[in-house]
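Data block below; observations after.
For this depiction, one protein chain was excluded, whereas all remaining protein chains were kept in their positions.
Moving on, here comes chain A:
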Amino acid sequence: MQLLKMIFIVDDDPIHQQIANIMIRRQGIGENVRAFSDAQDVLDYLRQYHYEPDLLPDLILLDLNMPVMDGWEFLNDYAGFYQNLSKQIGIFVLTSSIDDKDRKKVDNYSFVKGYLTKPLSNEIITKLQES
């Protein structure tokens, strides 16, 4: 089992951010969990440190429904530069939407590792680690 050094939570819901943070840390799969309310901030960060693998996250939990920049915009932008990143980042969509359309749409992004629906649970977090 590999310890995930850095995990990004991208979600505008502060409660969810806290829940995710707590659950991940309690599960002990990662120590450094950072939460972002604005997806644009994440993109800026990745671009800034794309050549520094130690500063790049291992995992991103991405919400789809967000103000200003939503998950889709993020994915579209990310698709344009993720191959330049010096580290392979695992991206999971974590959403409250159970809409099949959304699930299928996500399948188009090959670099997204999975489509997860809220709420988070220990089982889901364990799976994240295994991936």
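We take it that contacts are C-beta pairs under 8 Å (C-beta built on N, C-alpha and C of every residue); 3 or more make two chains touch, one makes a residue touch a chain; residues count from 1.
By definition in this document, contacts and distances are computed from a predicted model.
Only one chain is not pictured, and the protein name UniProt records for it, out of "ABC-2 type transport system ATP-binding protein", "NADH-quinone oxidoreductase subunit", "histidine kinase" or "Sugar ABC transporter permease", is "histidine kinase".
Annotation for chain A: contacts to the undisplayed chain at residues 13, 15-16, 18-19, 22-23, 26, 38, 65, 67-68, 73, 96-99, 117-122.
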